[in-house]
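Written below as structure tokens is the structure these notes are about.
Complex shown without one protein chain; remaining protein chains in place.
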Amino acid sequence: MRRIGLLTSGGDCQALNAAMRGVVKSLLYSGEQIEIYGFLNGYQGLIYGNYRMLDGGDFSGILTRGGTILGSSRTPFKTIQDPDPNGLNKVEAMKHSYYKLNLDCLVILGGNGTHKTANLLREEGLNIVTLPKTIDNDLWGTDMTFGFQSAVDIATEAIDCIHTTADSHGRVFIVEVMGHKVGFLTLNAGMASGADIILIPEIPYDIDKIVKAINARKERGSKFTIIAVAEGAISKEDAKLSKKDYKKKLEKRAHPVSYEVAEAIKAKTGQEVRVTIPGHMQRGGSPCPYDRVFASRLGAEAGKLILKGEYGFMVGYKNREIVKVPLKDVAGKLKSLSPDAAIIKEAKLLGISFGD
Amino acid sequence: MRRIGLLTSGGDCQALNAAMRGVVKSLLYSGEQIEIYGFLNGYQGLIYGNYRMLDGGDFSGILTRGGTILGSSRTPFKTIQDPDPNGLNKVEAMKHSYYKLNLDCLVILGGNGTHKTANLLREEGLNIVTLPKTIDNDLWGTDMTFGFQSAVDIATEAIDCIHTTADSHGRVFIVEVMGHKVGFLTLNAGMASGADIILIPEIPYDIDKIVKAINARKERGSKFTIIAVAEGAISKEDAKLSKKDYKKKLEKRAHPVSYEVAEAIKAKTGQEVRVTIPGHMQRGGSPCPYDRVFASRLGAEAGKLILKGEYGFMVGYKNREIVKVPLKDVAGKLKSLSPDAAIIKEAKLLGISFGD
Amino acid sequence: MRRIGLLTSGGDCQALNAAMRGVVKSLLYSGEQIEIYGFLNGYQGLIYGNYRMLDGGDFSGILTRGGTILGSSRTPFKTIQDPDPNGLNKVEAMKHSYYKLNLDCLVILGGNGTHKTANLLREEGLNIVTLPKTIDNDLWGTDMTFGFQSAVDIATEAIDCIHTTADSHGRVFIVEVMGHKVGFLTLNAGMASGADIILIPEIPYDIDKIVKAINARKERGSKFTIIAVAEGAISKEDAKLSKKDYKKKLEKRAHPVSYEVAEAIKAKTGQEVRVTIPGHMQRGGSPCPYDRVFASRLGAEAGKLILKGEYGFMVGYKNREIVKVPLKDVAGKLKSLSPDAAIIKEAKLLGISFGD
Partner (left out) sequence: MRRIGLLTSGGDCQALNAAMRGVVKSLLYSGEQIEIYGFLNGYQGLIYGNYRMLDGGDFSGILTRGGTILGSSRTPFKTIQDPDPNGLNKVEAMKHSYYKLNLDCLVILGGNGTHKTANLLREEGLNIVTLPKTIDNDLWGTDMTFGFQSAVDIATEAIDCIHTTADSHGRVFIVEVMGHKVGFLTLNAGMASGADIILIPEIPYDIDKIVKAINARKERGSKFTIIAVAEGAISKEDAKLSKKDYKKKLEKRAHPVSYEVAEAIKAKTGQEVRVTIPGHMQRGGSPCPYDRVFASRLGAEAGKLILKGEYGFMVGYKNREIVKVPLKDVAGKLKSLSPDAAIIKEAKLLGISFGD
């Protein structure tokens, strides 16, 4: 008999359910007796001991369903060591829940923030296995995260829709894609939908270069321009600010960055610029087939690790193989997109401007 | 030999191409010799004599394509009688283009504004046939307009995506749907996606009723609430303002109405509220099958009218039949959604709150 | 307190769950106390007394889900009066279940066959309300049935996919669409996807006319042809057979009709013809937004009838209004598509051949 805890933490994304189903199916089909405790709403459930007992039936039919059957939350406190409003030491509270239920292992699905906490729990002696979830694909130690391809699909569909209306009206259109720190999602959605200009955090933009690209299109007879802008796109001037000063500036900025870009283009070209922000749509809906297969495979391998008693790992993907990556190597690191990456060069070969 | 002009005016939508293909195919298959003049970018093309000669091949393969192959524009002047910036009398200019090309008929695809101008041209003696295009479904004289169902599909998909993330995080989510004056689109998308609260221009909302509905859901154990808000949703207080005062208020409001609703809910409940605005996506992308069939049928019947020399009509849809409606009856009227309509009552039976 | 039975019978389709959710939500929100008995797998559940007690929670989240949470079956006996294999009189057995549970009303969702039985139960004195479900849209007494538009969407998507490959290879492609007796589905999917030839049961085809249409396309420079064929398409020769002889012929025919059409075209033109049959896909998947709204509205009105104690009706749709239609008028009648219907004429105006 094994007693397994499950929790999903951070912003939700597609295929969380598919991944959990993979873990549970692989454990059940192994013939092992298992008890499954699903903690509700991320680490909060672990801290306050809120959980539901689950069985195989709870995971039936959820392969294709978005969201997470366990609920999620972004941790509502600055650091995990902080006491919660009631003075509770959170780490101790989480350990307490773990030991009280006599768990053999806790499976945690999440992104960067989640992995920091997961590693801390590992250091405290808990048996942890994690799965890499994020639409940003910015987790260190894995070539891919689940949620990413589904988000690319939705953002692409959004830009596809905008394409026909931009073409009909001869307008400049900005679509803002999720991604505060990394540009993988914006880059892929932009390339997939034939965006003409792509602005990502990794490559600070020069508004004059953007205007130049728009005008070059006009000269070639294209009356419209599509710009895919990451939430975290940054101008060359802002990139020169200290981190602190930029943060201050962001706090004062009432609007998303796209409106700033739109204003600047309008000021320089006199042309009408429209902004569309699909926002949280990018995290929702049924996972795409790629993510369903990928998350299921990760889940299956997580189940195998648990059966072998190998803890302290994130199950990741490297060179087309599912691998285990030590949690201590993952925690606190960000995978970023190099401005010199092959895909960026290829995008430039295709005539896409990054405003640099 | 017949010489036909075609133009698409106003905000673009799905199935404009399908409708034009219908007109042209029905004329070509009749065996009649025809010449087709496509005016570019709406009435502007007619005013300035910008057109392209088209043949059957131009309409092949466009049934499924969004946007309009002719381009469109919202008329950039206050009234059609105003001279353009160069002092040109626009009505005279349009008549000039029509007579210079010796047209037998001008087919105009557009919404409310477009129909006003179309009727004016009719009064000036031009042979006009129109087709009802708008995602708002607010054209008088027809039960349905093309573009509407496609927009419902996209707005529904947007809310579907939001549903899974709202559920996972236990949040209140607002999705703003297009529609400044009428609520058909928001109502249908809201009902199709299981929205809990729907705010439309026809039914001014009371913020306390909205809060009550959210709390009632919580008491029944639902931790999240989805609100579909039309662009033109209006509070009970604002509905009491004079038209002029309200317009002033709108001009001062920097943000879409959804942010106002979100702030008010947050202030009264302390709950986090997220806003998503799919915006122009709702006009774009491939028309849905319903619109493709519908626009094709309208186009075919327009072709029939032209062959019979029956001018001065909009081709509309009444009681499941394609009919001709005198242009003079259509121009300047708005089809609105009665707060007592059966569909509103049915929505209320299903437990949907309109904040009234 | 009201005790309500629910059952779904016949081939499943999209929006069955949406419709049941509509009934239950409208009853629950009325404030009435209700008990819901869901009979499993259609009339079988009623005959053998297999049911599940349901509450509001069972209907939460099912608006968008295909299939039926109650299961369905095509009645596995020739007539309802026949005893079942165990000698049980089926009508008596159904009445027994109804009275034993002391039901106030039985809500039945189904198509033509289902309605015959439903009316028989009404004649036996049971309180019955029905909802019109079928992808064929062939129920008498209603302009529309739910499932139809969703099936049109799927069949259209199938033909859309085939379109690109037909175009690339310059082939004749047949897509067989569901519909043994009526052609609404094939006609709409064919028109929506730009099929060149549409064969439906209502218009017997002449293979030479089909070949002529293919050749005419070739002469106009179109190297490919798309044919949408209803399952029940019939040749002019076969249409002359007696009903009995035709039935015999059908029983001997090993393949779907499309292969027969393909062979005949190949024999007469030497051209390669490919057949694709999406089959049961057309009944499955998430209902389209149109069907979700429509089924919800029908369900809400069914709830209203029940609350008023008005029994013996199908809730249908006439001239854009939800109406009640006496069950005795519906049972045993088929709504068919007239070869002279306006939509057929419009399709012909668009150059579509029906092989007649």
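Here the chain labels run A, B and C in written order, and each chain numbers its own residues starting at 1.
Quick note on the criterion: a residue touches a chain if its C-beta (ideal position, glycine included) is under 8 Å from a C-beta of that chain, and two chains touch if they have at least 3 such contacts.
Here the structure is a predicted model, which is why all the values come from computation and not from measurement.
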| Taking the complete complex into account, which shown chains does the hidden chain touch? | A, C
| query | Among the options A:28, A:88 or A:264, which residue touches the chain absent from this view? | reply | A:28
| field | Touching the absent chain when the full complex is considered, from A:83, A:326 or A:351 | value | A:351
| task | Can you list, in ascending order, the chain A residues touching the missing chain? | result | 22, 25-26, 28-30, 60, 63-64, 143, 149, 152-153, 156, 160, 188-189, 191-194, 222, 288-290, 292-293, 296-297, 299-301, 303-304, 319-322, 342-343, 346-347, 349-351
| task | Touching the hidden chain in the full complex, which residues of chain C are there? Just list them. | result | 8, 11-12, 14, 16, 41, 65-68, 71-73, 154, 157-158, 160-165, 167-170, 173, 223, 254, 274-285
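Quick note on the criterion: only the chains that are shown with their structure count from here on.
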| query | Whose C-alpha centre lies nearest the centre of all protein C-alpha atoms? | reply | B
| Which chain's C-alpha centroid is most distant from that of chain B? | A
| Centre to centre, by mean C-alpha position, how many angstrom separate chain A and chain C? | 42
| request: Take the average of all CA coordinates in chain A, do the same for chain B, and state the distance between these two points in whole angstrom. | output: 35
| query | What parts of chain A, by residue number, touch at least two of the other chains? | reply | none
